[in-house]
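What follows is a single structure, and I will ask about it in a moment.
Removed: one protein chain of the complex. Kept in place: all other protein chains.
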Amino acid sequence: MTKFLLPLGVFLVIAVFLGVGLTLNPREVPSPLIDKPAPGFTLAQLHAPEKSVTLEDLRGQVWLLNVWASWCTPCLEEHPYFVELARTGEVPIFGLNYKDRREAALQWLARHGDPYRLTVQDGDGRVGIDYGVYGVPETFVIDAQGIIRYKHVGPVNREVLEERILPLVRELQS
Amino acid sequence: MKGAIVSWLVACLLAGGYPLATGADRDPALEARVTRLASELRCLVCQNQSLAESNADLAIDLKNQVREMAKAGKSDAEIREYMVARYGDFVLYKPPLKATTALLWAGPFLLLLAAAGGAAVYVRRRHKRVAESGLTPEQHARAEALLGSDRSGR
Partner (left out) sequence: MIPEIGNFAMICALCIALVQAILPLAGAARGNTVWMNVARPAAQGQFVFVAIAFGCLVYSFLNNDFSVLNVASNSNSMLPWYYRFTASWGSHEGSLLLWVLMLAGWMFAVSVFSRHLPLEMVARILGVMGLVSIGFLLFMLITSNPFDRLLPPPADGRDLNPLLQDPGMIIHPPMLYMGYVGFSVVFAFAIAALLGGRLDATWARWSRPWTTVAWVFLTIGIALGSWWAYYELGWGGWWFWDPVENASFLPWLTGTALMHSLAVTEKRGGFKVWTVLLAIITFSLSLLGTFLVRSGVLTSVHAFATDPTRGVFILIFLVIVIGASLALFAWRAPRVGLGGQFDPVSRESALLANNVMLLVAAGSVLLGTLYPLFLDALGLGKLSVGPPYFESVFVPIMAPAIFLMGVGPLAKWKLASIPDLAIRLKWAFGVSLVTALLLPFTMGRWTPMIAFGFLLALWVMTAGFANLWERVSQLAAASGGARAGQLGKLPRGYYGMLLAHFGVGVFIIGVTMVNSYEIERDVELAKGESVEVAGHAFRLDGLTEVDGPNYDATRGTVTVLKNGKAQRTLHPEKRMYHVQQMPMTEAAINSGFTRDLYVSLGDHVGGDTWVVRVYYKPFVNWIWGGALLMALGGVLGVTDRRYRLARRSELAARDALSAQPAG
């Protein structure tokens, strides 16, 4: 008798998983870099291309790394939140201008506001690859020891900022 | 939220510049190796395509990365490791064998064993039960005749 119930049992297990699956986003790829040291880089500054910045220069503080580009439409969506955050000065935001032209990037910042303490240029997207960037915008939370603590893929909104990023930043700062 | 992600993906896909020209020194053996590796690596921004198939911007960058590493004499395993370190197991179309994938790799063969075993037991038991079902040979013959009215067909 029980053997005839086997197909039903298998199906119900699959159905439960399918149900759980509906609540998940299959597209979100968790980063293997969480809790690992941030990859090093030496990149030119957007505003002063003759000067370069390395990861070491940023050590000793909790900071946000925001990957953005002027061609990226969804970046516009999150930008006001960063402008607002920069005004409070709660946490320094650094920009990684990803695969962009310098003039276009500067123009974009002039138009939409510049929340970044500093922006570096990743013209060929090499550093982006090291950081596992697969869609712009992406935002990383990096602690004083240079460890990546959190990564958000896609535009940041108020919810993500206030419920995920800022509490984590405060925790790391204290 | 989902809508935003989709529009953002579309934007990423379409904002493609042209790939960096890699020069005309395309060595067929190297290209074959790059293609083989790229076809085992998943393009992250696409729906479900390998790097080899995709023309998305990031896919082209990563393909160039693979080519450079291959040119620099890196082994296949090293190239795969490089990708996994940045993007996780998700980039591999051939999942690595570890605790969480044990069932994936062993599953089909366990299934085969179970099914073959089940079928063998079934055939044996059935043979016995039909033999013991108490039908006389005449009844059997009649049943056979009824069942196989056109057995000549096969």
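Letters A and B mark the chains as written, and numbering starts fresh at 1 in each.
Operating definition for what follows: a contact is a pair of C-beta atoms (placed from the backbone, for glycine too) under 8 Å apart; a residue touches a chain by one contact, two chains touch by 3 or more.
Because the structure is predicted, anything quoted here is derived from the model rather than measured.
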Touch list for chain B against the chain that is not drawn: 2, 14, 18-19, 21, 24, 26, 28, 31-32, 35, 39-40, 42, 46-50, 52-53, 55, 88-95, 100-101, 103-105, 107-108, 111-112, 115-116, 118-120, 122-124, 126-127, 129-131, 133, 140, 143-144, 146-148, 150-151, 153-154
Positions on chain A where the hidden chain makes contact: 1, 4-5, 7-8, 11-12, 14-15, 17-24, 26-30
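One rule holds in what follows: only the chains that are shown with their structure count from here on.
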For chain A paired with chain B, centre-to-centre distance based on mean C-alpha positions, whole Å: 31
Residues of chain A defined as touching chain B within the complex: 25, 27, 29-33, 69, 71-74, 77, 99, 124-125, 129-132, 134-136, 154-155
Touching residues (chain side chain B, partner chain A) in the complex: 2, 4-5, 7-9, 11-12, 15, 17, 20, 44-45, 57-58, 61-62, 65, 84-88, 90
